[in-house]
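Dumping the structure here so I can ask a few things about it.
Only one protein chain is missing; all other protein chains are in place.
Labels A and B are assigned to the chains in the order they are written; within every chain, residues are numbered from 1.
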Amino acid sequence: MVKQAAGRQKVSHFETIQGRRQALNIINWVLLAAGSILMLSPLWWMLVTSVKTMQEVMTYPPTFWPESWNWSNYMKTWEAAPFDLYTVNTLTITILVVIGNVFVNSFIAYGFAKVPFKGRNVLFAIVLSTMMIPGFVTLIPQYVLFAKLQWLNTYYPLVIPAFFGSAFNIFLLRQFYMTIPDELIEAAKMEGASHFWIWWKIGLPLTKPALATVAIFSFNGAWNDFLGPLLYVNDESLYTLQLGLQVFKGQMSTQWNYLMAGSLLVLLPVIILFFFFQKYFIQGINLQSGGK
Amino acid sequence: MAGKRRFNYKTKEGLQGYLFILPWIIGFIVFTAGPLLFSFAASFTNYNVTSQMDFVGLSNYEKLFSGDQLFWTSLYNTLYYVLFSVPLTTVGAILLSALLNRDIPGMRLFRTIYYLPAVLSGVGVYLLWMQLLEPGTGMVNTVLAWFGIAGPNWLFDPDWTKPALIFMKLWSVGGGMLLYLASMQGISKSLYEAAEIDGANAWQQFTRITIPMITPVIFFDIVTSLIGGFQIFQEAYVMSNGEGGPVNSMLFYNLYMWQKAFEAFDMGYAMAMSWILFVIVFALTIVNLKLAPKWVHYEGGGK
């Protein structure tokens, strides 16, 4: 009798859960769709501007639908500077920075999260502190330092530091490592595993979503970096996309259509990458279920 | 005997720990420590980058506290910005990631759309926003007008400049969303299933399961956006032409510091400013770290 009632209750629960889920999903979808319009409208403006003639850009009042869609602006933008060379340059820097950031920060973060050692908290506080000093007061001494290392006019100042950890990423990955149950680590240690082995075999796979985040953030950061290449690269043949875009922005006048076209073109690879990279989030591993 | 072995293991483990953080230690010593120490030392001088660097004692610090009204203005503007932007972006990012963490059609596209603004960065975006926020015919006020709302003068009204920057920041909340999304992937589905069977509704599941499970990342987000918020610079620099906007309402701390460093070439003064900011942010971060154990839940039992 009791058993039966419980069984029936379970079924009805199940039904309502399904129904509720469905309703929630619909509300969710509508909310997201409405928000998407908000998110995309500034980009619409970019797109519209990018296909206008300069004459139309300068016309008052501005139009939200262009008189004609001049897709040839994109060709002209690409030809205004050696953008294919800049793409190669930017990719080179970006890929190296991403590799460095993902592996090295993960390694360091594991140390801060899972290996007890003396002075760990103090050192971690120092890691955080390095984020707190505004960049431009260290800009000059840092430049002098890289000059002394004979690294000016190379990509070394942009790439090498990525292999020595960055506070933001260390902190981020540390937070993720903290959520890995200690028992898991202890069990591996019991079997005689070293921390290095644990990091490689357990730490890295378990923090995949976080590593994907770091990868995306660093890709973004390096891809969009402006001040770094500006300061350290002198030869125009070593310029990056962000520097190249500046040819459209003068002191007195700006070629809005080309600037917007260029910005959208530069954006494109990042968007594509993100679209396909997402599966690393979805494949995320359940830490609570032990992460086999 | 057992005690000794344990001790040995601990030392060995400690050594491994140092090995793990060795790359950072090297990087810190080689790339960061020198410039930091230099800027600290130079904050007690009249350093102007090229021709002078004489010891002036505490006079830069004295001037800042005693006679520089712009120092206080910029500090006020920055605190205002941090006070609103940090909670708003944190809450916004959490809610958004909750919406984006469901299994519904088009999710990949939605995630991409919401992440898009975070990818756009640099001067171009701020110029874009200046056009969107243009009071008469800009897109923002045009859309507001459709709903019968008379939009403010945004970047031309000292009361609206900072809110405008905060809205702009909210637009690019996708970066934070990404963090939470990654962290939500780690939450076991079985937890939700169990809760559902217990009759918990979506909101209860969100507040009782999702939120506690992502507290480590919330903590991370708050600490880093606090630090980042205090460093707001480029938006204000571009959108006010480097001048600080109407009635200096966009003269943020770092913008003022930049003016001192690269327009007045009073680098010693700017460096003194940077260390005051450091002390403020450091103190707030320590408070955060101390409060963390009260609300941050580490599944791994982290200390």
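Definition applied: a residue touches a chain if its C-beta (ideal position, glycine included) is under 8 Å from a C-beta of that chain, and two chains touch if they have at least 3 such contacts.
We adopt the following convention: contacts and distances are computed from a predicted model.
Not shown: a single chain whose UniProt protein name, out of "ABC transporter substrate-binding protein", "Ferritin-like domain-containing protein", "Ferredoxin family protein" or "Copper-containing nitrite reductase", is "ABC transporter substrate-binding protein". One of B:138, B:174 or B:268 touches the chain omitted from the figure, and that residue is B:138. Between the chain not shown and the residues A:59, A:72 or A:194, the one that touches is A:59. In the full complex, chain A touches the omitted chain through residues 54-55, 57-62, 80-81, 88-89, 92-93, 95-96, 99, 139-140, 143-144, 147-148, 150, 152-156, 200, 204-205, 227, 230-231, 233-238, 243, 246-256. Contact between chain B and the unshown chain involves residues 48-52, 63, 67, 69-70, 127, 130-131, 133-138, 153, 155-158, 241, 243-244, 246-248, 251, 256, 259-260, 262-266.
One rule holds in what follows: only the chains that are shown with their structure count from here on.
Interface residues of chain A facing chain B in the complex, by the touch rule stated above, are 10, 13, 17, 20, 24-25, 28-29, 31-33, 35-36, 39-43, 45-46, 49, 60-62, 64, 104, 107-108, 110-113, 115-118, 120, 123, 125-138, 140-142, 145, 161, 163-165, 168, 170-172, 175-182, 194-196, 199, 209-210, 212-213, 216-217, 220, 224, 226, 242, 245, 249, 254, 259-260, 263, 267, 270-271, 274-275, 278, 281-282, 284-289. Of all residues in chain B, those touching chain A in their complex are 10, 13-21, 23-28, 30-32, 34-36, 38-39, 49, 96, 99-100, 102, 104-106, 108-124, 127-129, 131-132, 136-137, 139, 142-143, 171, 175, 178-179, 181-183, 185-191, 196-197, 199, 201-202, 216-217, 219-220, 223-224, 227, 230-231, 233, 254, 257-258, 261-262, 267, 270-271, 274-275, 277-278, 281-282, 285-286, 289, 298-302.
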